[in-house]
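Only a single protein chain was left out; the remaining protein chains are all shown in position.
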Amino acid sequence: MRGGPRLWGLMAEFRTPQELVDAAARARAEGYRRMDAYSPFPMEALSEALDLPASKVPRLVLVGGTLGALAGFALQYWVSVIAYPLDVGGKPYNSWPAFIPVVFECTILCAGLFAVLGMLALNGLPMPYHPVFNAPRFALASRDRYFLCIEARDRKFDRQATRRFLEGLRPSEVAEVAA
Amino acid sequence: MTERTLPGRPPIIGPGYTSGTVTDKISEVVLKRTPRWWYVGFGLSLILVLLFFYAVAYLFTKGVGIWGVNVPVGWGWDITNFVWWIGIGHAGTLISAILLLLRQPWRNSINRFAEAMTLFAVACASTYPILHLGRPWVFYWLMPYPNSLGIWPQFRSPLVWDVFAVSTYATISLLFWFVGLIPDLATLRDRAAGKTAKVVYGILAMGWRGSARHWHNYESAYVMLAGLATFLVVSVHSVVSFDFASGLLPGWHTTVFPPYFVAGAIYSGFAMVLTLAIPLRAAFGLQDFITARHLQNMAKVMLATGLIVGYGYLIEIFLAWYSNDPYEKYMVVNRVMGPYAFQYWALIACNIVSPQFLWLRRVRSSTAALFVLSIVVNIGMWLERYVIIVTSLHRDFLPSSWGTYSGTIWDYATFIGTIGLFLALMFLFIRFLPAISIFEMRTILPEARSVEEGGP
Amino acid sequence: MSDDPRDESSSARPHGRQFWRSLAELEGSPGVEEGRGDEFPPQASEWPDGLDRRRFLQLAGASLALAGLQGCTRQPVESIVPYVRQPEEIVPGRPLFYATVMTLGGYGHGLLVESHEGRPTKIEGNPSHPASLGSTDAYAQAAILGLYDPDRSQLLTELRGVSIWKDFVAALQARLKAQEALDGEGIRILTETVTSPTLVDQIRAVLDRFPKARWHQWEPVTRDAVRLASRAAFGRILETRYDLRSADVIVALDADFVTAGPGAVRRARDFADRRRVRGDGSGMCRLYAIESAPTAAGTLADHRLAVRAGAVPIVAAALARELGVPGATGAALALEGSQARFVRAVAADLLARPGRCVVIPGEYAPAAVHVLAHAINHRLDASGATVVQTEPVEPEPIDQASSLRELVEALRAGRVDLLAIVGGNPVHTAPADLRFAEAMLRAPFRFHLATEEDETSDYCQWHVPEAHFLEAWSDARAFDGTASIAQPLIEPLYGGRSAHEVLAAFLEETPRPGLAIVQESWRSRLPAAGFEASWRRSLHDGVIEGTALPALTPAHRADSVREAVGSIRPPGEEAIELVLRPDPSVFDGRFANNGWLQELPRPLSKLTWDNVAYVSPAMARRLGVASGDVVEVQASGAAARLPVWVLPGHPDGSVTAHLGYGRRRIGRVGTGVGVDLYPLRDAVSPWLVEAAVTRTGERTDLASTQEHFLMEGRHPVRRGTLAELRANPGFVAEMEERPAREESFYPPHSYPGRAWGLAVDLSVCTGCNACVIACQAENNIPVVGKDQVRRGREMHWLRIDRYYEGPEEDPAVHNMPVMCMHCEQAPCEVVCPVGATNHSSEGLNDMVYNRCVGTRYCSNNCPYKVRRFNFLQYSDERTPVLKLGRNPDVTVRSRGVMEKCTYCVQRINGARIEAEKEGRPVRDGEVTTACQQACPTQAIVFGDINDRQSRVALWRSEPTHYGLLEELNTRPRTTYLAKLSNPSDDLERG
Partner (left out) sequence: MSQIFHRSTNTLSRVTIYAAVFLAAGLLFVAAALDRSPYNTRQDVVLKQPVPFSHRHHVAGLGLDCRYCHSSVETSAFAGMPSTTTCMNCHKQIWSDSPMLEPVRSSARTGTPIRWTRVHDLPDFVYFNHSIHVAKGIGCVSCHGRVDEMPLMRQAQPLQMEWCLGCHRHPEEQVRPRDAVFSQTWQAGDQASLGPILVREHRIRGARDLTSCSTCHR
């Protein structure tokens, strides 16, 4: 991060989701990259406007599921064939068909854990403190207001120019966000 | 999400709502002062919880002999209740997962407390596998952990499958529920007045900001979970049904069990959702969010699953005849005309006959009728499990070892106790967490739709 | 004393006695302290050193014994207590076996008793004893529990106050002094039937000293009819015994000869040897049963004729006439229809095999039937062949009923000054019309020697605790006269005295101990030269050589028949008869406090904890009652209300009920169980009285272990006739499909080494229950009580299923012992979540109690329902004395765990370890399961099925061999030989 005044970024507030989507698109077209949009509900359009890369969560889930399956079978095989082989109802030690349900459950379990923990990790959560909370009216982001924040870290960021650009998007208000 | 409203169909949300008003209406339920009726209800359910603890304490001091179980009928109310509760859980997962994947926006107003119901039902269910043990204090032997005995669980046993299935189910449901809650917790964090409330909700919200990047991963993870949970819905009750299907008793040893247990589970689950939703919307005046439309849709699902269950019953009888196995054939005869014939016909009346009324729109659109029906079906599904377990066990292969079974006062007490436990948890939930998913309600508002439809 | 059982068994004391006294204290009996001072020292010095081994042994049962499953808790610190002086016979941890003899109805049954560090734990039959040949009945098996019964009387009392032996002897001898002048005419001794030579010597000695004294005998299960008939037929009382080894045709006249009467176990064995079908079944005998109440013999019979007990004499006479027995004539003997045909067929069959057939009259049949039987057997040249007459086994055979009446008259007349009741419980068992109890109060000095404080003790000033037969020296003779010495396995737990010691008090200033008395009496009998050697041999073998009675050939009095026929009174058609019988479990009531026997499912009804009125279905309908409804039965001026049990095959117009219940005073187990029927008894005709039956409208809950009696078109019991077998040897296998071995999803496990298996021959199972109790004793199986049985929670590892087939008036009855099948593809194992049950390398279906968590899934999934679950804490962990009787090699199960038949794995392991140590394979027959060992008919065989030559393997290769529910592909290791019968063609065709 560069020095200069302790500023996180400039935040524009919009009344409707459409305004935000357009604004985001415009800002990106303008060349701004380090920015984020805040809305009370998910909007695919917004992700597209910001041109976010495809989420990594699905890949994590695949990994988790695979690990779970392997671990599940490995455990059962080791227990029933290697650790303490016992003749149970005349079935072979490795009666794999009987092991399938547990393998399945382990798969689901690990996949699920990876999905959730992965999502949190990718979103950098938990993060109870974040500069954007300094924005005065940001609480409304979880109600019915839509925010676009261009961060000071952005190469193209310039206190005045950026403010002017944002006001050009006809927001209800533009506020500075302390870092 | 697209949603075309056909003429004559009530809408899935009352007119004139905006993101703001939806947010206020739902969150105020949590944030405003506690209504008196809540204390009454919660108090009553607490009394039942005490009854539960009393029954369990006596059970642990004397042994399972205080119940009605015997040889040949080694399982009775205990496992019946287990299966019943697990079944109820399924609606929650189905609504939140499958309907999500099927893009059924009407689910958005009921999935939250349906999921809660799932969790609490599973909690109640999971007490029975432990309580029914002869030596409950060593229940942990069913789990694989390194021990100085050098001995492990027996993975060919359906009961071990249960342990994994149920615990997985509980975990995934919990995660799903919590993930769904995060944005709403953020909302509560931002709207709570008191400092403590702010902090508590703040910690739980984990610093959710509703940023596009959050939503981006969030949506992806949510869909993933939905996908996994869908597998679970199908698998968990299948595994539970293996407890019976993989036994060799006539009446248990049948391949039709997994599908028809799943259908039955969803059937009873939706019945329970109705049983809870109808009073809930009245209590909090949420008729605009849980509209007649929701009730009707659920009624239709019940009708459909009810028919599948009926098909299951028929197939059971058909297979018994078709297999030409004397034991199977006798089992059917005994079910229909034996000592437990009353329970059998009662369950037929509850599960097969009563839902037929749902063909009538008049019934589907009558809240009272639906409420009554939902309770009837819940009773019917309990009886179904009772009949499957008891009638199959009490007369199996050797006539010499035939016996009879009936529950004791302690069986009843334990069951009623778990119902109390369930209600108590439910009361806590509706009091401290948003019973309807706020952010998902926002997505079905016109303003949200406009973006998605008009968007690039 | 702490609850830790090891503490009990290891409690350090110099002599067993003291230890026991401390137990008595535990039992909370007041005033043991007073007893101590005098009672103990003489006793202690009594025992010669050689007998150390019988001292109760302090060595810790610790690691060896007892105690339930402590599960996962941390073990308490335990102690280990060695001997002070190690007795050379004892190797701690290895059981010893001692031969002794048990009497029932006076007759001896030879036993071998297993003893662990001085604690007798299990009773087996004595293979070298003629009455046993290694087998026992249920009573003998259960006697071990009787020994440790905490309710046995533990105090010598005077007027209910605690007293001591010395004072009693003093008081008694004071009385005797007074009698000396009167030649003891005021002295009356009342005993049960006595065959003990020593005891008879003593009594005779008393009678010599007091010439006018009298000795009376009263055995409630009276054999007066047998004696009278013998006198009628031969002029004097002789012993009649039957040798069934050479009998091709057997006719039972109301005779349950395989389970009732002296030598029953032996008769059952001989009979079974002629019933086991091997190959084409040549040599299989044929049995006709003419009986009233269904009996074990009836279930085995090839042809059964159900008639009222009152009509049995007529049928017998008709048979005699048919056989041309001189004197058997008279219009009364005309039989109609089926009965006539039956009798004709039987007669034909008998006449076809003179000398190789026998007619057996029932123990409880009237004298006339016995007389006729004697005549018929005489006519058929059976005497000397299948029927053997010898001198009586009882030294003093008398008509006991009249003997007792005589005593009562003497009492009434006030001529009795000293009434000595040595054993028995006459107040409870004497015929009601004698009103014995009130009469005996007329005797100023009354004492009672008995193992329990019972009804009679209440009427005596003095009660002397009697030593259990495993605690005292004595002797007894078997049905064939063979004498055995009864040697104690343990010092009297509660300071009991034997009859010998009490009689000695009549003769000696300071009565000698039992050993001295018995030894002396045999010193006079055995050759003086080498007495010690022959004495030791007799103790070791359990039989005294050359004491069996030789056969006689007495002249048969032909006119006895005419008298008998003359005495027959045809029963009125309308009259209802009450048939009384000793109970198959509590006998005459003496075993009423034995939990094992009380909970033993009675043959046929499978009832526990009750006696009932057995009636035929038709009669039940007439009375408008069902099983469990209470009726009032009036007879001999008394009435009893008891529940009805509808018994198919029971004759109409007849009610059968069992004696021995309704004990007013005996112990925590037996008091108040069932209804006392002695008041309905009549001294003249003790087993059969006219009765009136009325329904009361009340109902009671009966605890039966089997609710359903039909086979429902299934084939649990496969049966057929010899003819069918010869026509088609495969007919048994064809009844159900037997899945091929390779018909399995998985490759089967291999059992390269030993593969244990057990087989049951249904043709010879009498359903006598000996195996059930043997199993209970061997495996520490708890008693659960009536309520739990009613809930379907009985714990027997081995049950005997009973099925009916055919018309309810006369159905075929099948007994089927069912224990764990040890399936090679066991459904129970697969479903256990913790692997608490799984297969051993030798194919045992192991059940690991300490691993079991109690899901009960295994039981649910067991198609044979042979698993038993401890729903509550069933095994008594509190009563110390009970712990001593337990088998230290078998874990005592605690609440919440599953259990089941293990094929007596403790015996298998024991044998295997011995074999391994000697570096040899386990021999066939080296391992015998408890049930196999007890079985009187040897219907059970156990061994290694991989060993082609083993008996079990041979049985399994029989054409009649089949597996129960084998169509389920469980591959049971326990299998069965189908039940075959040998019906006669003319009756079949007719």
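Some observations on this one:
Letters A, B and C name the chains as they come in the text, with residue numbers starting at 1 for each one.
Note that contacts are C-beta pairs under 8 Å (C-beta built on N, C-alpha and C of every residue); 3 or more make two chains touch, one makes a residue touch a chain.
Source: prediction; values computed, not measured.
Within the whole complex, the absent chain has one touching residue among C:93, C:161 or C:747, and that is C:93. Contact with the chain that does not appear here is found for just one residue of C:89, C:280, C:916 or C:986, C:916. Contact with the chain not shown here comes from a single listed residue; of A:18, A:66 or A:134, that residue is A:134. In the full complex, subunit C contacts the hidden chain through residues 10, 12-15, 58-60, 62-70, 74-75, 77-86, 91-94, 753, 838-842, 844, 846, 848-851, 889-891, 902, 905-906, 908-909, 913, 916-917, 919. Interface residues of subunit B facing the missing partner chain: 145-151, 189-190, 198-199, 202-203, 206-207. Considering the complete assembly, subunit A touches the hidden chain via residues 84-86, 126-129, 133-139.
Note that only the chains that are shown with their structure count from here on.
Rounded to whole angstrom units, the spacing between the C-alpha centres of subunit A and subunit C is 82.
Per-chain Cα centroids separate subunit B from subunit C by 58 Å. Here the spacing of subunit A and subunit B, counted between their Cα centres, is 30 Å.
Within subunit C, contacts with two or more other chains are made by residues 827, 830, 832, 835, 838. The set of subunit B residues touching two or more other chains comprises 151-154, 156, 158, 160. By the touch criterion stated above, subunit B contacts subunit A in their complex at residues 18-20, 23, 144, 150-156, 158, 160-161, 164-165, 167-168, 171-172, 175-176, 178-179, 183, 186-187, 189-191, 202-203, 206-221, 224-225, 228-229, 231-232, 235, 239, 242, 439-440, 442-443, 447-448, 450-452, 454-456.
In the complex of the two chains, the subunit C residues touching subunit A come out as 744, 746-749, 823-830, 832, 835, 838-841, 971. Subunit B contributes residues 62-65, 68-75, 132-135, 137-139, 141-142, 151-154, 156-160, 163, 243, 246-249, 326, 330, 393, 395-404 to its touches with subunit C in the complex.
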